[in-house]
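Removed: one protein chain of the complex. Kept in place: all other protein chains.
Up next is chain A:
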């Protein structure tokens, strides 16, 4: 939508809890404001946008500390005025919604009105934590493994089915299906699948595309089959560059959760704080190519 010569683009960042959505946004904001690093899109102006949320999350990011869970802060409207190499200005609107809201779509079959409106149009960036993928696993094969290693199964009563037990790929396929059809959204959009925590999974020597096919084959098939008209690209991202210190706010017990997590000092955090230009902590992988330009997938999603 054009407004006074300025193009407005809406990109929805979606993903299950702890997929790295807020960290990605913080790293992006750091990068677009870093004049010493060349990138496809850079900061243009503050304009009428309220950047308090971005400033808050980027401060946490610079300290090499984990972001507070977005569940604690709720849906935040993020707007950035960016310009490309030709001086064209684009206002990018990227709401940062709690992962719990996306989980509720799968588990409770409910979608809040405000988030629903933001998912109705525009292109999609799907964050998937590469280090927290829950694959399907079967009783028979697990029992055979235990027999081979001489381990005993812990005695437990059979567990009733709950949607939260479903493999990650099933939940993500459902999420993309829901936003491709009425009453939520529409088909025929672009999507970037962003495999976060790439530094933790790159040891497997897979490209982001092959990682998706190997670790999330149902999702990879769904995108490839093209029933819902997705045009996709797969990136690996390490928006932190390594392990950050824990965030005390996340240690507070939430309703229905277990005991308090202890805040952990990550050994990487001090190393990352020593990097001269903080934005250089960022790593982005597409195929065999690596850069730190998080605005490149953004530009691809603007087409």
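FYI, contacts are C-beta pairs under 8 Å (C-beta built on N, C-alpha and C of every residue); 3 or more make two chains touch, one makes a residue touch a chain; residues count from 1.
Everything that follows uses one rule, which is that contacts and distances are computed from a predicted model.
One chain of the assembly is not displayed; among "Maltose/maltodextrin transport system permease protein MalG", "Ferredoxin-like protein", "2Fe-2S iron-sulfur cluster protein" or "Double-GTPase 2 domain-containing protein", its UniProt protein name is "Double-GTPase 2 domain-containing protein". Among the residues A:44, A:228, A:245 or A:293, only A:228 touches the chain that is left out of the figure. From the options A:38, A:77, A:165 or A:277, the residue with contact to the unseen chain in the full assembly is A:165.
For chain A, the residues touching the absent chain in the complete assembly are 105, 109-113, 115-116, 136-144, 153, 156-159, 161, 163, 165-167, 169-170, 173-174, 177-178, 183-184, 213, 217-218, 221-222, 224-228.
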